[in-house]
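The following block contains the structure, expressed as structure tokens.
Omission of a single protein chain aside, the complex is shown with its protein chains in their original locations.
This part shows subunit A:
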Amino acid sequence: MKLKELESCLQQVDTFEEPKILLEQYPTSPHIAACMLYTIHNTFDDVEGKLVADLGCGCGVLSIGAAMLDAGLCVGFDIDDNALEIFKRNTEEFELTNIDLIQSDISSLSSDAYAKKFDTVIMNPPFGTKHNQGMDMQFLKTALTMATTAVYSLHKTSTRDHIQKKASDWGVNMKVIAELRYDLPASYKFHKKKSVSVSFDKL
């Protein structure tokens, strides 16, 4: 599947109807999702035939992309009923059967839950901007316990050094794969910055 095709398919994914600000709900743009997944698949071969987890999956853009790239199974994790409902609808519309969902709170998982159960973790975690500071690092830490091969994640560029330091503390390799500019949707009225550069890192 070509990148353009993937992006074009992901544009059809239904997204949040009433995003919950406190959960930092916004859809990963089809462009970013497609670029990210395409690289993970073509450069690193970490999607096809792999057991993939999508933490904070929301409406499932990343999972749907992974499923379309023939992940063995992609399991989406999210805390919110509404998001999971939309995700479910999406999997039915796309007729994808290599997807499963679990409703859970990633930030309160015990350290051995799902430990080393997945080949790859992909995610666009909450950045911790809504009274939930440190959320992105919690997600990252958990993701690292779950994956045996790699974690691919989106983070604010401004946190890169912090993540690099944490990565060495945790004994994992971190690499910046790409830096992308993302314009957060206007639904977030009180965001001061309109665009945030995010880089996604292979850990």
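In this text, contacts are C-beta pairs under 8 Å (C-beta built on N, C-alpha and C of every residue); 3 or more make two chains touch, one makes a residue touch a chain; residues count from 1.
Here is the rule we use: contacts and distances are computed from a predicted model.
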According to its UniProt record, the missing chain among "Hemoglobin subunit alpha-2", "Golgin A7 family member B", "Multifunctional methyltransferase subunit TRM112-like protein" or "NADH dehydrogenase subunit 2" is "Multifunctional methyltransferase subunit TRM112-like protein"
Among A:N82, A:S104 or A:T129, the residue in touch with the chain that has been omitted | A:S104
Across the whole complex, the chain not displayed is touched by subunit A residues 49-51, 72-73, 75, 79, 84-85, 88, 97-98, 100-105, 108-110, 113-114, 116-117, 119
